[in-house]
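Submitted below is the structure of interest, expressed as structure tokens.
A single protein chain has been removed from this complex, and every other one stays in its place.
Our next item is chain A:
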């Protein structure tokens, strides 16, 4: 119950952190919603985080990278499953979000891949993840860590 109310409080936090950065063309109007991740077993396995990145402004924004104290090598990846049912994963290209549009980082598609974890991802905790944009702006989101078997931000 406490977790639920905390998650609901996130968009406000994000909005505030977005507003506190200097004025950049575009990325200051980025809102990140429904961020979540799964707990890890130790630090040897990579983690993944998911969220919706919404561009509420009037200029297109391009997401170019990630940083977080949790992982040495955070990177935007894309999983794909081909017609024969074979899944693969590779670094994604830069992601441009048009005004009024959003991009979903969700299981089986785009994800924030957290390689070389500095510490285990523990259920119930959060970690900060900073999204960097081509205009130099940054948006930091607190990502809640859910259970290993979580299916989405609500579970």
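Here is the rule we go by: a contact is a pair of C-beta atoms (placed from the backbone, for glycine too) under 8 Å apart; a residue touches a chain by one contact, two chains touch by 3 or more; residues count from 1.
Just so we're on the same page, contacts and distances are computed from a predicted model.
S.K.: Quick one: the chain not pictured, UniProt calls it what, "Pyruvate dehydrogenase E1 component subunit beta", "Cbb3-type cytochrome c oxidase subunit I", "Protein SCO1/2" or "Fructose transport system permease protein"?
M.R.: Result for the unshown chain: "Protein SCO1/2".
S.K.: Looking at the full complex, which residue from A:69, A:99 or A:147 touches the chain that isn't shown here?
M.R.: A:147
S.K.: Given the full complex, what residues of chain A touch the hidden partner chain?
M.R.: 38, 41, 44-48, 72-73, 75, 77, 79-93, 107-108, 111, 113-116, 147-151
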